[in-house]
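Missing here: one protein chain of the complex. Every other protein chain is in place.
Chain lettering (A, B and C) follows the sequence in which the chains are written, and residue indices restart at 1 in each chain.
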Amino acid sequence: MESEAYTDRELMVAAAAREIDDGDVAFVGMRLPLIAFQVAVSTHATNALSVFESGVVRDDPADGFLHTMCDLPNLDHAVSTTSMIDIMSRLQRGDIDVGFLGGAEIDRYGNLNTTRVSSGSRQIRLPGSGGACDIACLSQRTVILMPHEPRRFVQNVTYNTSPGHGEGGDWRERNSVAGGGPETLVTTKATFSFDDDGEMYVESVHPGVDLDDIVDDFPWDLRTAKDVTGDAVGRTDPPSQTVLDLIRKFDPDGFWTR
Amino acid sequence: MESEAYTDRELMVAAAAREIDDGDVAFVGMRLPLIAFQVAVSTHATNALSVFESGVVRDDPADGFLHTMCDLPNLDHAVSTTSMIDIMSRLQRGDIDVGFLGGAEIDRYGNLNTTRVSSGSRQIRLPGSGGACDIACLSQRTVILMPHEPRRFVQNVTYNTSPGHGEGGDWRERNSVAGGGPETLVTTKATFSFDDDGEMYVESVHPGVDLDDIVDDFPWDLRTAKDVTGDAVGRTDPPSQTVLDLIRKFDPDGFWTR
Amino acid sequence: MPDTKVRDLSAAIEMIEPGSSIAMGLALEHAIPFAAGHELIRQGTDDLTLIGPISDLLFDQLVAADLVDRVRAAWVGNVSAGTGYNFRRAVEDGDLEVENHSNFSIALSLKAAAMGVPYLPTRSLLGSDIFDESDRFREAEDPYSGDRLALVPAIRPDWAIVHVQRASPYGDAHFWGNSGVTFEGVKAAKNTLVVAEEIVDSDVIKSDPSRTAITRESVTTVAEVPYGAHPSPLAGRYNRDNEYYVDYAERTNDLADAADWLEEWVYSVPDRTTYMEKIERNLSVSEPTVAAEVEYGK
Partner (left out) sequence: MPDTKVRDLSAAIEMIEPGSSIAMGLALEHAIPFAAGHELIRQGTDDLTLIGPISDLLFDQLVAADLVDRVRAAWVGNVSAGTGYNFRRAVEDGDLEVENHSNFSIALSLKAAAMGVPYLPTRSLLGSDIFDESDRFREAEDPYSGDRLALVPAIRPDWAIVHVQRASPYGDAHFWGNSGVTFEGVKAAKNTLVVAEEIVDSDVIKSDPSRTAITRESVTTVAEVPYGAHPSPLAGRYNRDNEYYVDYAERTNDLADAADWLEEWVYSVPDRTTYMEKIERNLSVSEPTVAAEVEYGK
């Protein structure tokens, strides 16, 4: 069975890699995007460049596993190892084509929270923004990766760490939020796009997932491709064997992807 | 005779070198200050550091003649070769103790013009500020070196390229000009200080120069040390043989000092 | 000849007063000055304000030791494992004040101080709750275009602590690999402690002045501590000790366990030699890449 041949996170990495176009400058965060960039530049996006907020610029996969963007294999034979201001300035100039984000909570307009959440009466403190707010504000487009867990999908994020399409419509423009905002959300069950109003809709469900099982995970009436484009909700392409081999090369012990 | 044993410009360099205290960070411009710093750090100011707007930081004399701050001997074995923003930021942070300036015109409050002057009906264009305006605005104190020519001493500078004490009094504070302003002017005939109101006065005349010959060079009633401190106008110390030897080592062909 | 600024690490850390604000972890996951942090813990230097973009484990350890009143940062946790449990616990218990930043806003705060200006403008932050909840960030209109901008005011730490590959006794340093906000932090701070793998003759530093972004007049004191950035990696010197991060996460979820961890790894470890004996993993660089030759001269 295809669905047993790879993990949910391997599928997410494969889907994320497809979001990097050839020639893109990608702002790569931690965890899965670290692997997604390496897959993309090894397959269809050989002219892509990656930048990391720590100051690293790379044009090829690292020769060795990366726990973090600052592991020595990511610095070795980098194109440039520079400063955060240098990297963030590229973002602020509008030179970053795509940035990757994650979140503990997301709302229908792709606003993300990584600062604090409530669980009953308890306020749980999360690590915070890191560079996420900057990527969300300033990338030409963003791609969001999240585990598909109903508690993460909320009417309103508890704290808007990383603005998406705000309240929808021309909210970003009205609020002088410079970049393009979320274009794609990939969860462990489905891939979502955002319509002209900035509202997310199901673009495709992953192999083995039933659309009906997904819509109940959201506290709002989830829109689908059919509502927006008229096309039926698709089936996410599974990772090819080439891509799976690459993912397992870049994450040999499955530290991030198992 | 002492006055024949050295040139006017060698005396100016010697006087300028004395203005660098041990431990100072000095913002060194072109021409004579290039040599003055090297003399100072070789004699009384062994812990002084020099910075140059091109990005050079040095703690010792260059091993070779310097036409400009970017000649290779000034880069070789520098403490740091960095950027202009780095150097100017030190100035803006208030970390530069003393900066050197020159000018085509100076007024009684030490305002300097290096942008344009009039000669009869002709407007003569000069090279401009370079970093002079920044040094004038932001150094803790400035030292001005100029040939002693009556046309350079004016009631009001044609163009205020590098603000001194403005209109005197608390002008700098009122106009948010951050640094301390001019402390010393050294010409080829005398050394001047600035009083509490920011007006220049003769501190000492160089060997062989008569005070009476100087006062007529100014279009205002020139004040002297006697008016300000009650002390008589002094005699500028001639350069010692050690200092002369150093000047001639750093400028062996007398390119700047003959 | 300038005076040497070399002290042993404990004497250097003694210069830092309780109640100080300290910027560290400025190169992100790279070159984190863990040895200096552990010495702060052993000396019990408390009432601290910690400043940095993402702190990885170091801030969590100082919080575990109950030395921290306030954190001004973009992210505090454990990059290999996610949560920093001591940080989370302290915030949830109301024992720790947090000023929320993005990485760029921390970078700009330090850059503003490094440039000697009261603030820098940015197009980031607008639209976020980081901006909306803050009484520090201000909205401003660009007088040229009418665009809305955010203003980020300067942060001037009492101390910056940075770890580098090599430094002269005067404090001039070579640091390579990604630098994050290291150089901005040094220039922003009132004092800097440079912790170096190796203290070298000034001529070594001066053989490559374009590599010298930290210069003596910004540096208060210098300490030589080989492996002083462990468990974080240092370019050309040693790899990240990832198992340490995972182990820390597993052993500090609980307050009592965290105390045990501190006892084992900090309080009972007098110096860095003893510390390194506890590490069994080989972290050395196995395939060095030698930088292409560069010449100066006259």
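By definition in this document, a contact is a pair of C-beta atoms (placed from the backbone, for glycine too) under 8 Å apart; a residue touches a chain by one contact, two chains touch by 3 or more.
Please read these numbers as outputs of a predicted model, since none were measured by experiment.
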Query = Among the chains in view, which touch the chain not shown?
reply = A, B, C
Inquiry  = Which candidate, B:142, B:161, B:204 or B:224, sits in contact with the chain we can't see?
reply    = B:161
Note = Answer key for B:131, B:180, B:198 or B:238 versus the chain not shown reads B:131
Query = Can you name the residues of chain A that touch the chain not displayed here?
reply = 25, 46-47, 49, 56-57, 59, 62-64, 72-73, 75-82, 85-86, 89-95
Query = Which chain C residues would touch the chain omitted from the figure, given the whole complex?
reply = 116-123, 138, 140, 142-145, 147, 149, 151, 153, 165-166, 174, 176-179, 200, 204-205, 207-208, 210-211, 235-236, 239, 285-298
Request  = State which residues belonging to chain B touch the missing partner chain.
outcome  = 30, 52-56, 67-72, 75-77, 81-85, 88, 91-92, 115, 122-134, 136-138, 159-163, 166, 171-172, 175-178
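Convention: only the chains that are shown with their structure count from here on.
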Request  = Count the smallest number of chain-to-chain hops linking chain A with chain B, moving only between touching chains.
outcome  = 2
Inquiry  = From the C-alpha centres, identify the chain that is farthest from chain A.
reply    = B
Interface hub residues of chain B, defined as touching at least two other chains = none
Query = Taking each residue of chain C in turn, which ones touch at least two of the other chains?
reply = none
